[in-house]
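First the structure, which I've put down as structure tokens, then a few questions once you've had a look.
Only one protein chain is missing from this complex, and each of the others stays in its spot.
Order of writing sets the labels: A, B and C. Residues in every chain begin at 1.
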Amino acid sequence: MKQYRVLIDAHDEKGLVYKVSSIFYKFNLNILSNHEFVDKVNNKFFMRSVVVGDVSEIELYEALTEVLPKKANINVITPKKKNIILMATKESHALGDILMRYEADELDANILAVISNYDDLRDLVERFGITYHHVFHEGLDRAEHENKVLELLAQFEDIDYVVLAKYMRILTPRFVEEYNNKIINIHHSFLPAFIGANPYKQAYDRGVKIIGATAHFVNNNLDEGPIIAQDIRHIDHAFDWKDMQRLGKDVEKIVLSRALKLALEDRIFVYANKTVIF
Amino acid sequence: MKQYRVLIDAHDEKGLVYKVSSIFYKFNLNILSNHEFVDKVNNKFFMRSVVVGDVSEIELYEALTEVLPKKANINVITPKKKNIILMATKESHALGDILMRYEADELDANILAVISNYDDLRDLVERFGITYHHVFHEGLDRAEHENKVLELLAQFEDIDYVVLAKYMRILTPRFVEEYNNKIINIHHSFLPAFIGANPYKQAYDRGVKIIGATAHFVNNNLDEGPIIAQDIRHIDHAFDWKDMQRLGKDVEKIVLSRALKLALEDRIFVYANKTVIF
Amino acid sequence: MKQYRVLIDAHDEKGLVYKVSSIFYKFNLNILSNHEFVDKVNNKFFMRSVVVGDVSEIELYEALTEVLPKKANINVITPKKKNIILMATKESHALGDILMRYEADELDANILAVISNYDDLRDLVERFGITYHHVFHEGLDRAEHENKVLELLAQFEDIDYVVLAKYMRILTPRFVEEYNNKIINIHHSFLPAFIGANPYKQAYDRGVKIIGATAHFVNNNLDEGPIIAQDIRHIDHAFDWKDMQRLGKDVEKIVLSRALKLALEDRIFVYANKTVIF
Partner (left out) sequence: MKQYRVLIDAHDEKGLVYKVSSIFYKFNLNILSNHEFVDKVNNKFFMRSVVVGDVSEIELYEALTEVLPKKANINVITPKKKNIILMATKESHALGDILMRYEADELDANILAVISNYDDLRDLVERFGITYHHVFHEGLDRAEHENKVLELLAQFEDIDYVVLAKYMRILTPRFVEEYNNKIINIHHSFLPAFIGANPYKQAYDRGVKIIGATAHFVNNNLDEGPIIAQDIRHIDHAFDWKDMQRLGKDVEKIVLSRALKLALEDRIFVYANKTVIF
């Protein structure tokens, strides 16, 4: 008995659920969970099913291809540990939260390596038996530094996700394109408020009563990629921006880990600069 | 073109989604939304679909009956305003919130009447053009008073829901049976904490840092019916129980109105003393 | 025995708490509650005390004036119902929430009148025994219309707060100056995200996973006045902007009513485009 995650998105039309479920029925598959959504504005259909049964991945894929519209995107995925790269700078809270879940075997992923533009986190990372790469940025321009990172990444096969666990450098379009919808970032504000640098400082200056964090896929517009998860904490006037930052770290790490979990479980569709999450 | 809400629950078995969607396909219906859930512990299947097309309610029902297991519960519902009775005692916040939504035409319901064991809220209710029935309880035992309420209710045809908007009397099993899974109550605590009288007083004495409210269907065990919706507010030591009560009212009214909305939109399945909500 | 709310803000220096409390002690006052805050960035001291005892307002004020720095702002307030004007457009949820609290005698205010640029809400408002003024804006430019509103407001003595309960017109600097820090607005987004028109539409387009509402004092920069209260609700991809709007109304009305309560209880200090709230 095998288990598959079947992800389908297509231009909406009548009969899609019927067609997909008829294939499941034909192969005598048991549906463990099933989610559908139709975006009526864009006339777009999304479906994610988890099925169990006795059929090969390729058979199932081909059968679905046959009944579904030509332009439908069909993914038949055998659940397995995904390969991820973590990138960080100096702060350890978001990275550490992921490392702890990894240690507890609660993260469905192989951490291939941690890459940082500083050496500060090496000791922590290596304790978890994970390779740490310090890629210097001093004396290099953005492109030069990033080339070194990209060269390093190129040595790994099958990177499923690059997780920016408080990696404090902006990626160039080249990087983003190469890992399209594979780079997950945590931004330390409730986007789209406080885009850019020092969001807690900005929040302090604005006198907000709530701070937040946003996990999103990275695209070419700073902090404007598709949002995966957000959460907030209430604050009051007694919080200076350092207090906000301290409290904010707890939100950041939980939101990033939640977004990563959703990605590892193949629950996210990206389209129109948004996400559909089942 | 007609719209239907199709609600199905059944013992789980393979092919249910296929069978239902094949009927939708056969009748050329457009699926506006579709939700399924399988409770693996109880092996129970739940499905709610909203479909649009050119078929009669009875045709659709019969076609589904034909393909689904004999014991399946099948509901084909034409969306329309449901008939509700509101019951209250002296407090106006929960009742008032529903009245305001009614006034704004945001409540998909006809309010047949408001019934109270006091006369305090008459003036408010009548301003909204709604009949107010004061059913005395002074000098009557519980059964006697309730009989008067039941007699009054019996005069209304087709009551879909009885909404206890802070009705501060306990219903007898007879009442509960007569309106099984049709009575929605708001309890002013985060159930199952603080069952019974004076939950804010209990919460104060316990020194909790959070208060809550719970909307639930009423069954024969006090405050133990199937939960529909819950929400909370953070508090601190400076809240005495009157402060908790004041803050709690905001939670209560929103939670009750949310639960009522879910019921009016036929989104709730009840089973095993729980709810499945799509 | 009289009760006073004493509000003091001043440039911070040593001994302020001592000086204030020495006056309370001298007059044999009982302190019911006491809050202080020092903004270290601006070196600003804030204090709010509620005291009970046998002293006149003027005596207490003068005694405090004597011991405190010349530039200190000192307010000795006898708690009483404040006078408020409500302004609305067509939507009733925020206005209605305030009316219901008023009806339940939970609002420490006299509602002098409701002013709207439409006539839609007249019937609702008049049911509560409150005067409704419809000030047309059709065919008038912003200044002309606002002059009519200002003329109307000028007829009321002692307006403590003007509450914009979803009043959908922008006020001119003249209006704002005349009622400086007295105008409370509810903006239907988590500011500073989605400033301006149609925030729910903006939020939908951005694909956020949280929506919010912000109550703030109005200043001359649109949606940039000092924030009083904010709250949020989690949403998902299935919310279109109408759904967001519907859910958002519940947040808006609760946040506005909370902000109004804080104002009516003299709990808010405004400075540096922020609020300190005790």
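Operating definition for what follows: a residue touches a chain if its C-beta (ideal position, glycine included) is under 8 Å from a C-beta of that chain, and two chains touch if they have at least 3 such contacts.
Small disclaimer: the values here were computed from a predicted structure and weren't measured.
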Taking the entire complex into account, which one of A:26, A:134, A:174 or A:246 touches the absent chain?
A:246
The listed residue (A:9, A:97 or A:146) that touches the chain absent from the view is A:97
Where chain B meets the chain that is not shown, the residues are 37, 39-41, 190-194, 206-210, 212, 226-232, 236-238, 240, 272-277
Just checking the interface: what residues of chain C touch the absent partner chain?
14-15, 17-18, 21-22, 24-25, 28-38, 40, 234
Please give every residue of chain A in contact with the chain that is not shown.
33, 91-93, 96-97, 100, 103-104, 106, 124, 127-128, 238, 246, 250, 254, 257-258
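Note that only the chains that are shown with their structure count from here on.
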Strictly by the touch rule at the top, which chains does chain A share as contacts with chain B?
C
Is the contact between chain B and chain C built from the same residue numbers on each copy (over half shared) or from different ones (under half shared)?
same
Cα superposition of chain A onto its copy chain C, rotation angle rounded to the nearest 5 degrees, comes out at 180
Write out the two chains that share the greatest number of C-beta pairs in contact.
A-C
CA centroid of chain B to CA centroid of chain C, Å
35
Measuring from the mean C-alpha position of chain A to the mean C-alpha position of chain C, what distance in angstrom results?
40
Counting only residues that touch at least two other chains, what does the list for chain B look like?
33
